[in-house]
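Only one protein chain is missing from this complex, and each of the others stays in its spot.
Order as written gives the chain letters A and B; numbering starts at 1 within each chain.
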Amino acid sequence: MALSQSDKIKQLVVTQQTGYSLAQAFYKDSDVYQAEIKKIFLKHWLYAGHVSQIPNIGDYFTFEFDTESVIVVRTDAGEVKAHMNVCRHRGSRICLEQSGSQKSLTCPYHAWSYNLDGELISARNMPDDFLRSESGLHKVNVALLGGFIFICLSEDPPSLAALRQDLKQTFDLFGMHSMQLAEQKSYLIPANWKLAVENYQECYHCAPSHQEFAQIHAMAKSPKVFQKAKEHFSQTNQGNPKFIELNRYFDLAEAGQEGYQYDRNPLLRNALSGSLGGNPVAPLLGSLQSYDGGASELMIGPLSYFLIYDDHMLSYRFLPVSVNECICDVSWFVNESAVKGEDYQLDQLTWLWDVTTQADKTIIMNNQKGVDSRFYQPGRLSDMESFQQSFLNWYLQIVIN
Amino acid sequence: MALSQSDKIKQLVVTQQTGYSLAQAFYKDSDVYQAEIKKIFLKHWLYAGHVSQIPNIGDYFTFEFDTESVIVVRTDAGEVKAHMNVCRHRGSRICLEQSGSQKSLTCPYHAWSYNLDGELISARNMPDDFLRSESGLHKVNVALLGGFIFICLSEDPPSLAALRQDLKQTFDLFGMHSMQLAEQKSYLIPANWKLAVENYQECYHCAPSHQEFAQIHAMAKSPKVFQKAKEHFSQTNQGNPKFIELNRYFDLAEAGQEGYQYDRNPLLRNALSGSLGGNPVAPLLGSLQSYDGGASELMIGPLSYFLIYDDHMLSYRFLPVSVNECICDVSWFVNESAVKGEDYQLDQLTWLWDVTTQADKTIIMNNQKGVDSRFYQPGRLSDMESFQQSFLNWYLQIVIN
Partner (left out) sequence: MALSQSDKIKQLVVTQQTGYSLAQAFYKDSDVYQAEIKKIFLKHWLYAGHVSQIPNIGDYFTFEFDTESVIVVRTDAGEVKAHMNVCRHRGSRICLEQSGSQKSLTCPYHAWSYNLDGELISARNMPDDFLRSESGLHKVNVALLGGFIFICLSEDPPSLAALRQDLKQTFDLFGMHSMQLAEQKSYLIPANWKLAVENYQECYHCAPSHQEFAQIHAMAKSPKVFQKAKEHFSQTNQGNPKFIELNRYFDLAEAGQEGYQYDRNPLLRNALSGSLGGNPVAPLLGSLQSYDGGASELMIGPLSYFLIYDDHMLSYRFLPVSVNECICDVSWFVNESAVKGEDYQLDQLTWLWDVTTQADKTIIMNNQKGVDSRFYQPGRLSDMESFQQSFLNWYLQIVIN
């Protein structure tokens, strides 16, 4: 008799060896995928966007993964709220565009109309005993973290208290509240989402696969060389709040708290920013007064990553479309006062990480192809894949429970 | 242990609440879909086309849904017959085109040849004990209703006796035998077929979604306004056979009888036809002598709909392609004596319902997207969705048995 879904997953988890890549089924099995949606994507805080994307009342954007769509909107009271993009009448999507501005959220099908807080305010020709008050849009939790909008589809989200306390200084330092979105690109990758996330989590592949990146970032060097450079860089900047280290990621997060991570790493060859030749590509962020030749890695929740140069910042997020397809969304942020075409050029700003993400898309796709083979077997991880190992430890705990 | 297919469907049906849209599984589950094919599409009369499409011996067209294909052909005796488009040798499709004319039905693979009645008349190099008489094409039941060709893939089709008796006058009134097909368009909709059918069954969405339609048809008004207009219209035309009402649809059909429905509804603003400005777009149908400012709704069987203006008629049918894809076929008919380009212009004739069906395609697609969400839940139906409720009552009965 076939195993139940949860027994199958348990068996997969208990036979998985630490220090090795995951077994094939984790990347192909539909039941595993459904468990992941339930236990990760519907439970954790996900990065949705930045407050600068919806400055005015009625401004909204949608956030989508798998079969889900969320409306993130600026309400009449000026708050940021989020609602499921599913009409309570017969289920139609309400907002069909990726972003826009509306006085109310009116379903295009039968014109049921909700206010920006998600309350049903108009529904024609309903039976007398119909209660509008019971048919508001499903609410989605929202948290603002340094101007970044996070949502959580669970009614009981992980706590952000530790994260808020530890990261407050960082948010202020780089003026995250006062950034603006300069560009965003979506990379559709024909592979399981974990292959994309794991790719982002290790720099073992940087030297062979990303020569553009490797010329700028010390992280692409061997662990010994990189650690030496990092120690020197940290010592030189001792006491500078930019150089704190926060290691609360994945299995290192406290129980009930959402995970996070922050540290700052040196660039190479006197590079000042992540760009062609390491040259600055935009005005300094926040209240920064000078370049220090470094870049900060910031992780908020399990699936959202930020890379902070002194003059611009990138966000990376990975969202599943189906068991064998995912999207990598990359956004570029600059100081809110920067003027496009004058203070920065889009092609210069986006060059390094566009070329790097294009290359990663190819790499990840060919990784999936090989993993799909009956001859694939989990392989030994290198010393440069320890962050990925932390993710895997966490993942295996999460998916089994 | 997983439920059996039929137990799963039973559980879905018994937990479904009247007055609410269907639960998600009805729109997504493959087992539900297979049950529907078996219990609806393989059991009921389906509208295939009109006799004017195959005037001469050997003329044929194919009719397709899901994995099935039927050949509808004019035989040597001048009858209309239908056969499964599956060769009895190794199963190849026989007719590969949507329509054509053939002296015999010869399989393109190994040249097994069937006469127009579906009898195998030639098969080369077969073993001596092979009996051609046992290898005729699978027969499909055919019924002619007012010139319209209906087929039924069941060996024991629902009776058409009541329908024939009640609708005879209507068929004659509009000269349905003597129409010609002016145009047909197929709209492929990425949604479960029931969402398309339900969309056609209610005019709750007409006012917000179809301004072109709403300017012509009183049906787009609120129930009160519409009922008043309809009563006035009926009284004015009392005794006129165009104004009978036949309500034998869905759960109102007698046991063993195929369902049907007919009534006549007023147009608005002195419109004479369903067109831009309500202007006539073709010569009057049949023996009609004048316009009355109305349009008739006719339903024959559960999935075939006709809309009859005084100067042209449309047929609507909805066929599943797979669990999450369906086709809406729309055909426009005019008086058989009308000459294209002289008596009617195709673009004028088809404008209203092409623009309306394009809009419906978008609506239905976005309905499916929302229904696919884990946060979708069946919503309360309005007073303007009572015909749809009848369909749902019937559907739930059918699919459980």
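In the analysis below, contacts are C-beta pairs under 8 Å (C-beta built on N, C-alpha and C of every residue); 3 or more make two chains touch, one makes a residue touch a chain.
Owing to the predicted nature of the structure, the values given are computational and were not obtained by experimental measurement.
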So one chain is hidden, and I want to know which residue out of B:Met126, B:Leu188 or B:Val225 touches that hidden chain in the complete assembly. B:Met126
From B:Lys103, B:His138 or B:Lys224, the answer for touching the chain not displayed is B:His138
From the list B:Gln24, B:Asn85, B:Ser234 or B:Ser373, pick the residue that touches the absent chain. B:Asn85
Which residue of A:Pro208, A:Gly256 or A:Gly277 touches the chain not shown here: A:Pro208
Using the definition of touch stated at the top, determine which of B:Thr67, B:Asn270 or B:Ser290 touches the missing chain. B:Thr67
Pick out the residues on chain A that sit against the missing chain. 1-2, 19, 21, 198, 204-205, 207-209, 222-223, 363, 366-367, 369-377, 379-384
What is the set of chain B residues that contact the non-displayed chain in the whole complex? 1, 42, 67-69, 84-94, 96, 108-111, 123-127, 130, 135, 138
